[in-house]
Every structure is written in structure tokens, then in C-alpha cells.
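Only one protein chain is missing from this complex, and each of the others stays in its spot.
Each chain gets a letter, A, B, C, D and E, in the order it is written, and its residues are counted from 1.
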Amino acid sequence: MASLWQYANPQKFLQTTGAVLPVLAVLTALTLVVGLVWGFFFTPDDYRQGATVKIIYLHVPSALMAINAWLMMLVASLVWLVRRHHVSALAARAAAPVGLTMTAIALLTGAIWGQPMWGTWWAWDPRLTSFLILGLFYLGYIALWSAIENPDAAADLTTVLCMVGSVFALLSRYAVNFWNQGLHQGASLSMDAEENVADVFYIPLLVCIAGFVLLFITLVLLRTRTEIRARRISALLARERMA
Amino acid sequence: MIPDLGKYAQAVIGAYALSIALLVLLVGWSMWRAARVRRQLNEIEARRVRNG
Amino acid sequence: MIALLSRDLALAVRAGGGFGLGLAFFLIVTVLVPFGVGPDSAILSKIAPGILWVGALLACLLSLDRIFALDFEDGSLDLLATAPIPLEGVVAMKAAAHWLTTGLPLVLAAPVLGVLLNLAPAAMGWLVLSLALGTPALSVIGAFGAALTVGLKRGGLLLSLLVLPLYMPTLLFGAELVARGAAGLATMVPTLMLAGITLGACALLPFAAAAALRVNLR
Amino acid sequence: MIALLSRDLALAVRAGGGFGLGLAFFLIVTVLVPFGVGPDSAILSKIAPGILWVGALLACLLSLDRIFALDFEDGSLDLLATAPIPLEGVVAMKAAAHWLTTGLPLVLAAPVLGVLLNLAPAAMGWLVLSLALGTPALSVIGAFGAALTVGLKRGGLLLSLLVLPLYMPTLLFGAELVARGAAGLATMVPTLMLAGITLGACALLPFAAAAALRVNLR
Amino acid sequence: MELTVSDLSCARGGIAVLEGVGFTLHPGNALLLRGPNGIGKTTLLRTLAGLQPALAGRVSAPPEAIAYAAHADGLKATLSVAENLTFWARIFGTSGIDAALTAFNLCDLADRQAQNLSAGQKRRLGLARLLVTGRPIWMLDEPTVSLDAASVTLFGQAIRAHLDSGGMALIATHIDLGLDADKLDVTQFRALPQRLDAFDEAFA
Partner (left out) sequence: MELTVSDLSCARGGIAVLEGVGFTLHPGNALLLRGPNGIGKTTLLRTLAGLQPALAGRVSAPPEAIAYAAHADGLKATLSVAENLTFWARIFGTSGIDAALTAFNLCDLADRQAQNLSAGQKRRLGLARLLVTGRPIWMLDEPTVSLDAASVTLFGQAIRAHLDSGGMALIATHIDLGLDADKLDVTQFRALPQRLDAFDEAFA
């Protein structure tokens, strides 16, 4: 095994992921089903929030993955910028719709949760607001990818957007915090034992988070494979037209 | 079968239904596109082999 | 470099639209809002800072696609890219011209429109300060967005979509600064943040924009 | 005549901007306002009807100059004027296409944006009703303004200024209708007025617009 | 200084158009690029001018030595002839547009707005820009489009003066310019359609 970078070779990447993907898919399905079934059927109600607490098993994992997907895109973009490995640019492209879906799930479940808890579907709470902005970033990123025809130019431009966007996303997070102290829960997943929610909620939540992480990885790998093939198709077709 | 969700049944079930629907859509779309692109690529490569 | 700035200003003044459009739009927005919201002056004065900032932002957004598109179409962007001035300088000058023709008129017109919206007199100074501090950032960020989308189809729509989230921090701190000023609260933090955003954007974004332009000219 | 309508719709959907632009702009305005005004949901729900109506109006205003300008520039307006269909019919079809691509999407998107602005749930129905009744008038009035200014330089700016006062009654009654609906007051009068304005505009303005077009084509 | 190009490959839209281009241009000489429509002359000139990266190969002269005149003239319709030229003179840090105006017989038109020029007059203005760049290597893409016979003569004189003062010129053209210069047919460098056998080549 020469180095990690050899997996940036498209062919090698397809081979390796082709072997890994089925295993990963099964694992993902298992974890997700176990976590969600556990959360939905076998957890008690919260003494204050009643049954709505069950929404947490969707809400928190999707919220975490929405942020992590953007981070992954940032890293992949930087790799493209520095080492010019095409697979990493395509992986960033592949991750964006997954991240957008996660953002949408977090927003929707939050809105549904907010109705009984806060008495409103939507409040301009900092965390909610910054998620809305994150959703806008995803939309812009995806739109830019699909608007540019030359794939290398698209990779370069989206990389610039991703980098600048990350800075501004952080900035808006602080701006939004400063703008409004919100209704939303603070972080309760800290390692600090006293602060944590009870284990009955905590363990299934961890399973769900693991499920979402696995789902994200599986989907990104699958979609990256698709992007690689699509890229080869367009290259071949262009040559055919030339000849 | 479905646990007693009390007065929040609608909200909880709605949240699960919506989220799972979104996830299924995403997974389905990804798999459908993967299959289609794969088929296209195979066709084109086959055409190239035939034409030399 | 100064030559580029003065040419862009001359073009904006002469060629119609570039100069008045942003200002006219700002005026339209602020005149319409009282009609829509109703004449209750307590509410109006409360929402005035936000409306004025949103109006300014929309006025900027509308005029953004002219920053590079015209030069791209008639080929002068190619010539500028091969000229002995750095492309970063070109971007900076273009953004400066945009600010002088769009942002600056907004800053100057804002107090008048503030009166229309019953903005508290105490907030007037803060309004001008916040716009003066914030609009340069709007122009620079806009120039970055315009550089990303120059030469694309559906460029206008895409540009708005790309730039909008980037405008958020500026808008938030700007409106908050006026609101706090009007309420007599401490304004130190938003002022500093606004100035920081503007300085940071002016210092760094021209490089990102120039990189994007190079890719798009390829 | 139907051919003209379907051509315009196809062009709007395909050629970039025409279709999404109005809707995107509406979205942008309504998302920005809370950021500017602040998160206080009591204030937001009070100004929501006005903001939504102003947003819809601005979205229309922005897309107006496309109604005739593109066809004028590429000469197809000349051909249409000499074609065996009345120019009044051309105007009506153009206005209809504008409404279908701009007004109708606004009507459909309004409830979602109403939620973002904390519009009272009771008012949601009234919002949709008022927009459905009012936006056709916006399109027809806009077509009239566009006919007056087609072929002028600085047309966009002039168009906004001309059309703005004509939009006032629609805006006033529209926002009032929603506000009354939200407050549970009688909504009969504004509903009737809005419907009346729309019917009157649709019946009469195409003739005025066709006359203006003939003068401009001379 | 001379311009040496060796083994240059250039691409448009991600597809190689020309491969293995090589030539040398000495001070005082001009080179005419010939070849049918769409063979890649414009692409080659843009690559040499530094507007797009080369796929491979070396160019001895830096883009800063090159003045590029494209198919489009880059004129601003609402600025006058003199204003357009002055702008470029300031950008390139040279002074005095009078020589350029005289060389292309634009003195009478100096105060006319560019939008009120005829096609040939616009082109003359576009060429006059070269004189205010003060750069040694001119790269011209079909410079005589729309020019009448008298203007083509003016152009020939300008080129000769430039070469006599030690400059160089690389000119893509379809018609005979009456210059005694070497000709280079770029058709010989046409890139072969790549086979793309190895999977990874689609990403090159």
C-alpha cells in the first residue's frame, strides 16, 4: 500500500468502493432500523415534552450530519485545490445534495417539534436561522455546480465558493447568536455526565447518530461513483463528437 | 403496535413519516441515477469496442 | 488602476441605469412599505432600520450583474486580464466603482428616507454610520459573486442565490447596530463587527474573486 | 393567440431568469425582512401582510421590462404588429403569460413564506385570496407601463417610476384585506374593490397599451 | 528577446485542439497563422497570451510582453474614440494617443462615441489600441476584418513600423495581408481524437 493518495485514482476508487459498498449498505440499514425502531417504539416519554421527545432521534442526527457534510465538502475541496485529485472534487459535489437533505430534515423535524413545544412552527431562533442560512449555502453550491459545463472550471469555482462560504457561514452563526438569544436547547450531548440526558434517551440516540453517519458515508460513496462515471461519459461523448 | 403517543401522536408520526420519506427519496434517487449512469457508460464503452 | 476606476464611473454616469437604478429602487422599497404595512408610526419606527437595510441590500443585489458582465461580453475583460495590472486590482477597482455609484448614493439618501419611515431621530446618525460601514462589504461580496458567475447562463438568478447568504452577517449586524442605536443600547460590538467584516472582505475577497475570474476566462 | 401564449411560456421557462426570477426575488425579500427587522414575532406577524404584498409587487416590477423589451429588440414585436391578430390580443396574451410565470407562482408560494413571517394562521387564506385577486391587475397594469416605455433608453428606471403610482390602489386594498382577515374584521369591501380593480384593468388597459405600442412602433 | 514555442498543447472546453505546436519568432519578424475555421488559431493565441493554461509545452516569452487583439475589440460604446484609447494608454502606463490616432487615421473621429462608428472604423480603433500598449509582441486575431483597402494599407504600415523597431507579430488570418512574412499552417498540429482507453484518461 503505497499511500492514501492512490485511492484518488478513479479506477482504484471504483474498485475499492465497489467491494466495500454492499457491506456498508447492509450495516447502514441495520443501524438505522435498529436505532429508529428503538427510538420510536421502546423509549419512554419525557416528563415535560411527552412523546415529542421521540423526534430527537431524527432531529439531532440530521442536524449533526448537515453540518458535518459541509465540513466534509470543505475538506474535499481543499484536497482538490492542493493536490488536484478529481475524485475529491467529485466527492464534494456528491455530498452536497445529501447535506441539503439533512438540513431539510433537521428544519422540518424542528418545525414539527416547535409547534407543540414553543407554540409556533417557526421562530427566528439563532440555531434555526443559521440552519436556514446553511440551507441557502447548499442551494447555491449545488446550483453553481450544475450551471457550469466545464467540469474542472466547475470544481475550481465551487471550491472557491465553499471556502468563502464556510467563513461566512461561521460569521453568520455568530451574527445570528448576537442578534437573538433563542428558545432552542443548548448542547446536551456533552461528555460531561451530569449535563447529559438520561441513558434511556441517550443510547438509542447514539445508535441513530451512528446510523446517519453510516448513511452519509454510503450515499457519498455511491454518488461519487456515479459522478465519476458521468464524468467519463461526458468525456467520451465529447470525443465522439470531435471525431 | 404503535405506542401510545398521547396528544402528540400527530407531530411525532408526522416527523417520522416526513423524514423517512425524504431519506427514501434521496436514497432512491441516488440509486436510480447510479444505475442509469452505469448502464449508459457500459453502452458507450461497448460501442467503442465494436467500432474499434 | 485609477484609470479603470474613472472609466467605470464615467460609464456608469453616461450609459444609463447604472447610476440611478439602485437609488431609485431603494426609494421605491421604502416608499412602498408604509403603504403595505399601514401608517402606524410606532410600528414603522420600529421596523425602519430593518427595512432601510433590506432596501439597501436589494438595491445592491440588483446592480451586481453589471460589475463584470458588460466587460466580459465586449471582450475588454480579456484585455484587462492581459494588461499590466493585477487582476486583484481590477476586482478591487470594479467593486469600488460599484460602491461609489450604488452604495454611496444610498448612504447619502438614507436619512431622507429614514424620515419617511419615522425612524427615531437619535438613530439617524447610526443609520448613516452603519450603511457607510456596511455597504462597501456589500459591493466587495457582490463583486466576488459576479466573478463566480460571469459568463454563465441564468447568471442573474444564480448570482442572487449565491450572494444572498454571504450578505447575511452584514445585514444582521447593520440592522442590529441601528436598532441598538435607536434604543440607546451599547453599539460597540456591532460597529466593530461591521467594520471588521468590511475590512476583511476588502482585504481578502478580491483575491478569491480574481481566482474565480481567471477560471472563468479560461 | 394561444400560440403566442405558449411561445412566451416556453421562452420564460427555458431562456433563463424569466420564470424563477420573480419567485426567487419574492423569497429573498421575505427571508431578508426578519433579519433586518429582528426576530420579535409579534411585530413580524403584524407587518407580514404588508411585507408579503410589497414583496409580490417588487417581484412583478422587476420582471416587467421583459414583457415587450426582448421582443422589441429582436424585431418580433414588429412582426407581431403586422400579424393577423389584434394588438390588443397580443397585449392581453403577454400580460397573461407574465401572470402565469410571475403572479401565479407568487400566489402558490405565499403561504410558505407567510409561515416564515409568523403570519397568523387565520390570515393565510386571506393572503392567498388577496394575491390571487390582485396579481392579475399587477400584470396588466405592468404590461401597460411596459408598452409605454418600450424602446426607450433608461426604460427600466422610467417604467418603475411610471408603474409605481398605478400599483398603489392594488397594494393598499390587498394588504388591507389580509390585515382585516388576520384581525377577524369584515373583509367584504377590500375584496370587492380588489376584484373590481382587476376586472376593470383587464377589460380596459389592453386597449390603452395597444395604442401606446402603436405609437412606439411607428 | 525572441519568442520560442515548443511542443505546446492547447485545449478548448477541456478538449485538446492543437498538439505539439512549435515555432520561433525573432525580433523584427512576423508570422502568419493559417488554417481553416475552427482549427484552433484563436485558442492558440489565447493560450500564448496567458488567458488560458497550456496542457503541455513551453513558451519563452511571458504574457507581460504580449499585446493581444481578439475577435472582439473591447470598445465601450458610450466613450469617445479618444477616451477609449486614453483609457488603455493609462492602463498600460504609456502616454500619448496622438501617434496611434494618426497611424489609423482616426484624428477626425477622435470625439465621436464608439457606438457611432462604422464597423471598419471600430476595427481601426481596436487596432490603434496596440500602439498604446508599448509591448513588443503583438498577437492579432484576424485584424483586417471589415477594413477597406486603404485601411489595410495603414495596418500594413503600422505592422512594418512595429517590426522595424524590433517588435514581433503573430497574426491569424484567412485573407492575404500583403505582408512578406513566414506562414505557419496550424492544420499540421491538429490534435488527434484521443482514444481514452485507460479509464483514468477521462480525468486528464
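In this section, a residue touches a chain if its C-beta (ideal position, glycine included) is under 8 Å from a C-beta of that chain, and two chains touch if they have at least 3 such contacts.
On a predicted model such as this, the values are computed, not experimentally measured, just so you know.
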Touch with the omitted chain, as defined above, among E:24, E:118 or E:188: E:118
Residue of E:22, E:36, E:62 or E:96 touching the missing chain in the full complex: E:36
Hidden partner chain, residues of chain E it touches: 12-13, 35-38, 42, 71, 116-121, 124, 141-142, 145-151, 174-175
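Here is the rule we go by: only the chains that are shown with their structure count from here on.
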A-D or A-E - the one linked by more C-beta pairs in contact: A-E
Between chain B and chain C, centroid-to-centroid distance (C-alpha), Å: 42
Interchain centroid distance [CA atoms averaged], chain C/chain D, Å: 26
Residues of chain A whose C-beta touches two or more other chains: 150, 179, 232, 236
For chain C, residues that touch 2 or more chains besides their own: 153-154, 161, 164, 168, 172, 176, 218
Contact graph of the chains (line, ring, star, complete, other): other
Chains that touch, pairwise: A-B, A-C, A-D, A-E, C-D, C-E
